[in-house]
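A single protein chain has been omitted; all remaining protein chains appear in their positions.
And then chain A:
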Amino acid sequence: MGYTLNFSAVWRSFDLLLQGLALSLGLAVMGIAIGCVIGLVTAFGLLSKNALLRRPAQLYVTIIRNTPILVLILFAYFALPQMGVRLGKIESFVATLAVYSGAYLAEIFRGGLLAVPRGLKEAGLAIGLRQSQIRNTIVIPLMLRNVLPSLSSTLISLFKDTSLAAAIAVPELTFEARKINVESFRVIETWIITSLLYVATCTVLAALLRRLEKRMSIPR
């Protein structure tokens, strides 16, 4: 085959790719940040003795984890407006990612909460701390340390899931790449560069998380 690689078309539009990447990161940070809050609340719900809290939490996790994220994205963007919930593309995607990541993070947080020894809560009670103080100063900080190693692979996979926002024309990295591909017909070059941008970002993300893990580790 007589194909010669020519990256000049991609370089000309490189700014667009970088803008797309910036938006991808923005979507991930917003979605996952909200997802963490949802996940934390849900994790406590999953562990609650009260069935009125536990059942809805279980239902939420089950439904979300058994639905492909692409279906959720399309549902939020096309079906919800029919039901009276109108969101812009970006808001719609961030909300979907938040709800989606919340279900996965809830399961991770639940495991981390279970690993906090009961005796530590009792020690907190014994000095007169209230439940909420024990949760905030003892249980959550220890849970986060427990889950950090497994959290990083989930966070990276959630970041990569932002590429699915292309399906509803959110101008993130994958969407911009497709535009360049269509306009320049430089198929191989475009997708090579795009892939490399994802790989580079994920590598940096992983390194940052490893550093955080190290910094938060308890000296012994």
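Quick note on the criterion: a residue touches a chain if its C-beta (ideal position, glycine included) is under 8 Å from a C-beta of that chain, and two chains touch if they have at least 3 such contacts; residues count from 1.
In this text, contacts and distances are computed from a predicted model.
From the set "NADPH-dependent glutamate synthase", "ATP-binding protein", "3-isopropylmalate dehydratase small subunit" or "CoxF protein", the protein name that UniProt assigns to the chain left out of the figure is "ATP-binding protein".
Only one residue from A:12, A:89 or A:130 touches the chain missing from this view: A:130.
Checked against the full complex, the candidates A:15, A:91 or A:122 give a single residue touching the omitted chain, namely A:122. When the full complex is taken into account, the listed residue touching the unshown chain is A:138, out of A:53, A:138 or A:209.
Within the complete assembly, residues 117, 119-120, 122-131, 133, 137-138, 141-142, 145, 218-220 of chain A touch the chain that is not shown.
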